[in-house]
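I'd like to ask you about the structure that follows.
One protein chain is absent from this view; the other protein chains keep their places.
Right after this comes subunit A.
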């Protein structure tokens, strides 16, 4: 802290010996202990986002190195947030159900408050969204994706080197989309299925083809590209018929006919039991019947 203040106050580069004299915390240290402590403090400051510059004040004696912090590199720039925007930021800071992300978001908000930007939390009472990140691999993938650095991990028993393109949460599960160098193709990975914790790999992340990224993003949603005609018991299976088109077909009493989009998974329709009867296509009728017969035969 004292080192920060010392460097902040100085308009010029401050030489190492001057720092040693000025900062009370360095008094009474041996040469070696001072070197160690000073280097550690500098590293900590850099890690906190306070850039410590090295340079010389003198053109005649450029070897006399000193240190300084340039305020404009270090200070929060003025950002003009409206009260509604601040309320939104207040909600955003409480969204993360993940210790590291929550800590970062809380620190970010504290910095904004330190600049006099205080959100009015009453404005958004009763609104409490939450995003979790429980997958063990998440933290290192987050860092790699933010910094655009390749990662290496084991997935389905195979060691991969992947250039991260996107890290997406879909319906509560995280997915990594990226270029799989091992497979020489774009791939999506379910983060919960990654074995262990990924580590960083060398090289760069090549810019992805937006169309390929879009294709992988779209594939995260279940593919409902098969059309079917079904009879649905009135008032049941709402999720199935919500966006469906009613059709006039011969159905049992208390049922209505619908044209629906469904996946190729017979289990989706089978899960509604007797509330849904497949009428068309014949292949889906057969698949659902076989699926139900498997369950009916359990003992």
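Simple rule for what comes next: a contact is a pair of C-beta atoms (placed from the backbone, for glycine too) under 8 Å apart; a residue touches a chain by one contact, two chains touch by 3 or more; residues count from 1.
Rule of thumb we're sticking to: contacts and distances are computed from a predicted model.
*Asks:* The complex has one chain missing from view, so what does its UniProt entry call it, picking from "NADH-quinone oxidoreductase subunit K", "Beta-carotene 15,15'-monooxygenase", "Peptide ABC transporter permease" or "WYL domain-containing protein"?
*Replies:* Hidden chain, UniProt protein name: "WYL domain-containing protein".
*Asks:* In the whole complex, not just what's shown, which of A:52, A:229, A:244 or A:260 touches the removed chain?
*Replies:* Counting the whole complex, the residue in contact with the absent chain is A:229.
*Asks:* Using the touch definition from the top, which of A:15, A:212 or A:275 touches the missing chain?
*Replies:* A:275
*Asks:* Please give every residue of subunit A in contact with the chain that is not shown.
*Replies:* Touching the chain left out of view, subunit A contributes residues 1-2, 4-6, 8-9, 22-24, 44-45, 47-50, 71, 73-77, 79-82, 84-89, 91-93, 95-97, 101-116, 124, 126-132, 142-143, 145-148, 164-173, 190, 192-193, 229, 231, 235-239, 242, 247-252, 257, 266-268, 270-275, 277-280, 285, 288-296, 298-299.
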